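Yeah, one chain of the complex is gone here, protein chain that is, but the others are all in their spots.
When the chains are written out, they are named A and B in that same order, and each has its own residue count from 1.
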Amino acid sequence: MSYRITDQCKGCTLCSKNCPVMAITGQTKQPHTIDPDRCVSCGLCGKLCAFGAIVDDRGVPAVKIPKSQWKKPEIDPALCAACSVCVENCPKECLSISNPRYHGDITMIALLRTPEDCIGCGICADRCPVGAITLI
Amino acid sequence: MSSKYGGYMGKVAQVDLATGTVSPYPWTDRDRELFIGGKIMAAKILSDHLTGKEEPFSDRNLLVIATGPLTGTGAPSSSRFNISTLSPQTGLLASSNCGGNFGYYLKKAGYDALILRGQAREHTWLEITNDKFVFHNADELWGKSTSATQQALSDLLTQRGGPDKSGKLCIGPAGENRVLYASIVSNERISGRTGMGAIMGWMNLKAITVTGNHVVRAYDAEKMMAWNRKWFRYLRSHPLTGEQLPRIGTAGLVSQMQMRRILATENFRYGQNESFEKVNGERLAEEFNVVNKGCLTCPIRCARTVAVDGQEVKGPELETLGLLGGGIRNDNMELLLRWNYELDELGMDSISAAGTLAWAMEANEKGIWNCGLNFGQVDGISQLWENIAHRRGIGDELADGSRRLSEKYGGKEFAIHSKGLELSAYEPRHAVGMGLGYAVSNRGGCHLNGGYLVILEGLGLNIDAQTPKAKADLTVMFQNLMEMISATGQCLFTSYAFFPAPLMSRPNAWYTRAANKLLPHTGMVIRLLNRCPRAVHMHLSPVFHHTRGFQYATGMPMTFGDYMNVGSRGYTLERSVNCRFGVSAKDDTLPKRLTDEPQQPNNPKTRVPLKKMTPVYYAARGWDSNGIPTPQTLKKLGLKGAD
Partner (left out) sequence: MVSVKLFGALRLRSGLKEYQLEARNLTELFSQLAELSSHTGMEQVTVRELRSCIISINGKQCGPRHALRDGDAVVLLTPASGG
């Protein structure tokens, strides 16, 4: 389960600088490689690459998407039970469980704390056991 | 080697620490059908290796860390993993269950279980990334507390590759020094019972980190999610799992146990503690709880956090609250919170530590062992924990637990253990079914492995706590049920929802009173169910979501009857292994205090009539009168030749 870099790579280093799990290595102007043991298939490299050099885990070439069009998770508070699966799996650590609203509050849910860090990878939505997360 | 079933990753790794080699362990789909995972799978692996002559601290012992098929599939409260080994405390096959995130990540690395054996030549920590196993020197971690160890590992992994996303487990100084009740810690959750940490210490293995990028997929993801929605909603609306456990945690039991006279007090001399209000769950929630937490994947979120020295740390569970509160006549909550934290940091089981301490206090009072410890004397206990963990002074002796101490100095009648494992905080003389459970449990004096009949005998329901009637059959049923829930990787707390909400929230209603009256007369019916569980060829979905959840997650057909049958197989298999080590009826005992001395001097019924219950229990299980599973029983359970 890992993305791959093809020989279209120009070594611009954009992907390796941004990979949230530091899975990409390579010298400037040299082809880069993805460590298949580290890659979590978040797809950020593919969204950033201007040269179409990234293929996903099924071998499909990724398409560049400008940041303004990245989707964000929306959490349905009626379904979310604060089980933390999304929090644990978010590669950018931008989700967390809400603070209690008062002492003794037991109605916590998951929240997108730092939307500016979110890369719209959709891992949270994919792993949520109750399908409480949709990407919008 | 992969599996046709969902939920499983299909691989089991065998790690030899002495040689630093890793090899695949054969585990087939047939094994998965018979032994599911978790503690039953571990029992089978250990059963295939143990003959009855092995020593816990030897290279012939194995430490099996096993997940269940539901771990990682999104089923509620399913992050649990099980550790089984030949316990240094009981000398028998024992298991310990933990809610940390290690199991979840182990499956992300592509493994269902790890089998560890052998002694590393130097202090070691093991790093697992998918199929890569790297052994590192752990000299710099050795001696560190459990949180400092995990922090150091986290810092190291973060340096190497962004946010640390790994499951960890480690031991503290207690494990390194082979305190017989040392624990293994994952995050702040503890695999506490039966001394697993000492085995890791003997192996020279300080910690394991595991990470990977596999995804656990349910067999039928769509149905699983739809079912999870129902299941989550049900748990969150049930009075126990949706209200009591989130609000007060397990600590909420103290007040009710006080009322039912099952709150172990002063080394189980009494069943009530007059100053319980200073150390109960309500006080913990009102004055000390900072925020509720939960294990990964859990909607119940029963964990507490409290502040110690300005730091947010894990709060105590009921057992610690009871045994380090009234159990040793301490009513200082601040101290108790600090001790709980210190025991976690040192990597020691708080139940056995408290039980051993209470024995020592009574032994000192009686002049059997002049150790200077007294009930109610709370100064210096923190230092004592340090001394136990490092085996210094009297700490060295206390590190061996109450059984060994009482064998050395006398005072066996008040050494509150079964098979060497100290009892948890439920005083069984007012819940005799729980007493039977403690006595016959494979793990030793554990309430959960014992069947947890207190849920009928005063917590939840309120059936006659003194009668031995039907208790043996109910114990068998509950043990089997809990065995299987553990094996699937789920938390036992999901099973409380088995009791329909009205029974729990309306204790005075006619139907609840009728159920209380009726249950002690259902012995024969329960016996039949236990004998032929597969007759219940159906799901009990309105209250019991587990079978369908299991089916959707794995694709393995499962009915309530099959579910109970596998539980029975697991329990009997563990027993058979223990029988190889000489266990028989003579070991299914409780200390004299609980069987001979009435809790209330004017009511001779308030003791555990163990001799009346164990023969019925053996018969209900299909074991012979000496407590040994008969060849027919083994054959019926698919365990031919396990004796």
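Keep in mind that, in the parts below, contacts are C-beta pairs under 8 Å (C-beta built on N, C-alpha and C of every residue); 3 or more make two chains touch, one makes a residue touch a chain.
Owing to the predicted nature of the structure, the values given are computational and were not obtained by experimental measurement.
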- line: The one of B:C98, B:V210 or B:A285 in touch with the missing chain is B:A285
Touching residue (missing chain; options B:P239, B:G411, B:P468 or B:G567): B:P239
Task: Quick one: say which of B:W142, B:F493, B:F560 or B:W623 touches the chain that got left out.
output: B:F493
Identified contact with the non-displayed chain, of B:Q119, B:Q256 or B:T305: B:Q256
Message: Please identify which residue in B:D112, B:E176 or B:E319 touches the non-displayed chain.
response: B:E319
- request: Extract the touching residues of chain B with respect to the undisplayed chain.
  value: 239-241, 243-245, 247-248, 250, 252-253, 255-256, 259, 280-282, 285-286, 302, 317-319, 424-426, 447, 455, 459-460, 462, 493, 496, 504-509
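Keep this in mind: only the chains that are shown with their structure count from here on.
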Query: CA centre of chain A versus CA centre of chain B: separation in Å?
result: 36
Contacting residues of chain B [partner chain A, same complex]: 73-76, 101, 104, 129-130, 132, 160-163, 165, 212-215, 225, 228-229, 232, 236, 246-247, 285-286, 289, 291-292, 294, 296-299, 301
Statement: Residue positions on chain A within touch of chain B in the complex are 1-2, 19-23, 36-41, 79, 81-85, 88-89, 91-93, 99-100, 104, 106, 108, 127-131
